[in-house]
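Of the protein chains in this complex, one is absent; all others appear in place.
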Amino acid sequence: MSHAVELRGIVKRFGTFVANDCVDLVVKAGEIHAIVGENGAGKTTLMNVLFGLLQPDGGEILIDGKPIVVANPRAAIAAGLGMVHQHFKLVPSLTVAENVFLGMERGRAGFVDHKAQIAETERLSRDFGLKVDPTEQVGLLSVGIEQRIEILKVLARGARIIILDEPTAVLTPQESRELFQTLRGFVAQGMTVIFITHHLEEVMAVSDTVTVLRLGRKVDTRPTADVTKNDLVQMMVGRSVSFDRRQREPSTGGTVLSVKDLWCRDDRGLPAVRGVSFDVRAGEVVGIAGVAGNGQTELAEVLSGLRPASHGTFRIHGEDLTAASPRRIRDTGVAHVPGDRVVRGVDRQSSIAANILMGRQDTPPWARGSLIDWAVVRERSSEMMERFDVRASGPDALVKSLSGGNMQKVVLAREFSHDADFLLVDQPTRGVDIGATESIHNEIMRQRADGRAILLISVQLDELIALADRILVMFNGLIMGELPGDSVSEEALGLLMAGVQTGPDRAAVA
Amino acid sequence: MEVLERLINVAMLVATIRTTAPILLVALGGSFTTKAGIFNIGLEGQMLVGAFFAVIGSIFTGSAWLGVLCGVTAAVTFALIFVVLVVSFRANEVVVGLALNILAGGMTISLMKAIFGTRGSIVGHGIVGLKPVHIPGASDLGVFGQLVSGYTPLVYVAFAMVPILIVFYQRTRLGLHIRVVGEKPEAAEAQGLSITRIRYIASLLCGVLAGLAGAHLSLGYITMFTENMSSGRGFMAVAILIFSNGDPLKVLAGCLLFGFSDALALRLQTFGFPSYLVLTVPYLVALAALFALAYRSRPRIVRETVDSMKRLMRIEGPPDAGAGRRNES
Partner (left out) sequence: MSETLRPVIGQAIAIFIALALGTVVIMVVGESPILVFATLLEGAFGSTERIAGTLLQTTPILVCGIAACISFRGGLFNIGVEGQLFMGGFAAVIVGIYLPLPAGLHMLVGILVAMLAGMAWIAIPAFFRARYNANEVVSTILSNYVAVLLTSYFTIFLFKRPGGWSETAPILPSAYLPELFSFSRLNWGLIIGLALAVAVQLYFRHTSRGYSVSIMGQNLKFAEYGGVDIKRHIFLVLLASGAVGGLAGGIEALGVHHRFMEGFAPGFGFDGVIAALLANGNPIGTIGAALFFGALRSGSLLLEVDTNASREIITVIQALIILSVSAQILMRRRGDSTAAERRWKF
């Protein structure tokens, strides 16, 4: 069997961070090749290098045995590659056929031949078993169908080697099964499929060969038939988990946050959180795990008053705050470390002091009457910068001059110093280096010891396992189950995150 | 009596068509930039330089159509400056648009003074206006004939542009790409389409129509140029564009509304209503429409009732059944 793709010694650095460290990868023609690894293992980077979206700092790419330079996606497409990205790039107001042929429209003299495009889309759709209606408007279709369109786009451009980045992240289990059937069909027609995932079930179910990446390096490539899920977990996680579980005193107090049958919708008006209920008690860290985009962000936004709930209630210290303003919620004792810190967490144009002032500009000693006491603001900011180890020239330094980790520490400094009883912490260490991560984790544990109720949302399982007393797993807007933090396995978490029901309780609802 | 009433109605319709044409042309021009995702507040200035240079061209060449060409060229030049600053230099659209409007006002008056030594307006000086088109046989058609015949050519161009633009956005590659760039730039980028190039083209096309609008104002609508003669039509066009989202048919509807209120204003004036009050009508209509539309498109909170939850649960089920069918086919 010949090699469809061969990568030799690919190196890719972002500043000092090495995303791919001398990675070799061989993909045989006509196979389904799974690439697995934890978040940040370098899977997407590697595929972006292959597809010409990133230029490697070293190494060689061979397609069908011939070395080529993939300067941009156009070159990759010309070489027979096609990539389906995690975030779809479809135009809602155009039809399916128009989207499929965007940028390579059929027709003459500047006019688009809609008939030809529809016919060709239909033909592709039939040949590859990807059922779509070419005349439908994309904005009205479900995510699963959107993915089919993205795949059709790739096929219409004549791809024989298809790369899919986390294709099942947005799909229901049923849709995922259909997708795998389609992929099987592709290899039956002599095409090659590479897909990135971190769901081991999928790897076992569909792939011929699996490559495991860890921390930017390749661990191994094996025929899927020769490995078990446990082998893969071992390879993905390595011998040691990145973070050890933190020691803790059992210190559970009274209920602080109580969520009852809470629903909300996303920006498109579709249900994002669908009836979740849970409590968080004082001195407890409750983790929320889940693949990004399963309603966690929306849940955090509802709890901080930034998004209206469409049904249900949440209470803090028994007070119903479901329809309260962000101001009111803050005043009741909620601090919020937002997931998108650059957008919501800081104002990059302002100084550190001005950022730390936010939310307390009306309260003494920061302000006297309606006048801000900048001397106090600076002084307190300096103290906090020291305590939270924010590295900058001083409280007047602009936030945009800080690194991601220091920026996040500014957010934590502000939020954790509010003396709030409930801390809503969303992705506290995303994009933060390892040293800063350690100190952020220390701070969260210190807050726990001080008797705060903490809701920790994270896509990093090791972080949850290190910090959380209980872990709730969200999938598709629902809480799939609860696992105790001290005896949880990544595998059990992974199953729930993939939407696989274990308990009988929820199955009855669906 | 009845005949008289009908005549008034026809006259009113004719007046509406006449007053609609200039704003329709400039709004359709703005449709290109709106669709391409550019907020173009500079339409007013493009229209004004179009009107001025059309008159200049007409005087110096003795040809109305060469005058129109001059007007269009001037407006396109303004459109080019706009797009260079906004797209290539990433300057703020509102700031650049306003500055170009001010530039157009100052420049036309300065040049008028320099060339004709007068202020206020250019009348006579041998301006050649566009001749009305009399459709052969229209006089036999009675009322309908009066409706369709006897306008200056750019009125026909304005109304013809509506179906042309509909076809343009739906059937042509460029039209499609302009829509994509405005709606989802990352989709265009992913397919190797140059966002910059498409925005440039959209802005220049906008300049062409805005220039025609201006030329129509000074050579067709009336045959003279006066200071700031676009008198806010460009801004009303922007208001229309906001609530039509640049869709040609909706643009037409909005422009007819303004044309009608304009015509009504003129008519009310002849009945002795003070012109100052009557002239506010189109602006008030524009404001009312802007506010009404903002109110209508307010974000509505969708409540999760027991009913809608039940429906959701039911929707959860069927995909399996649907998928089964799909697999068989």
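Letters are used for the chains, namely A and B, taken in the order the chains are written, and counting of residues starts over at 1 for each.
To be clear about the criterion, a contact is a pair of C-beta atoms (placed from the backbone, for glycine too) under 8 Å apart; a residue touches a chain by one contact, two chains touch by 3 or more.
None of the values given here were measured: they were computed from a predicted structure.
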Which of B:100, B:193, B:215 or B:251 contacts the chain that the document leaves out | B:100
Looking at A:247, A:370 or A:487, which residue reaches the missing chain?
-> A:370
Which of A:189, A:349 or A:489 touches the missing chain? It is A:349
Write the list of chain A residues that the hidden chain touches.
-> 304, 306, 325-327, 330-331, 336, 338, 343-350, 354, 357-359, 361-362, 367, 370-372, 374
State which residues belonging to chain B touch the missing partner chain.
-> 37-39, 41, 81, 85-86, 89-96, 98-100, 102-103, 105-107, 109-114, 117, 119, 231-232, 235-236, 238-239, 242, 274, 276-277, 279-280, 283-284, 286-287, 290-291, 293-295, 297-298
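The rule we apply is simple: only the chains that are shown with their structure count from here on.
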Where the centres are mean C-alpha positions, what is the separation of chain A from chain B, in Å?
-> 44
Within the complex, chain A is touched by chain B residues 171-174, 176-177, 179-180, 183-184, 186-188, 190-193, 301-305, 309, 312-313, 316-317, 319-320, 323, 326-327, 329
Within the complex, which stretch of chain A touches chain B?
-> 72-74, 85, 89-94, 98-99, 102-105, 107, 110-112, 114, 131, 172, 174-175, 177-178, 181, 263, 265, 269, 271, 274-275, 308, 310-312, 509-510
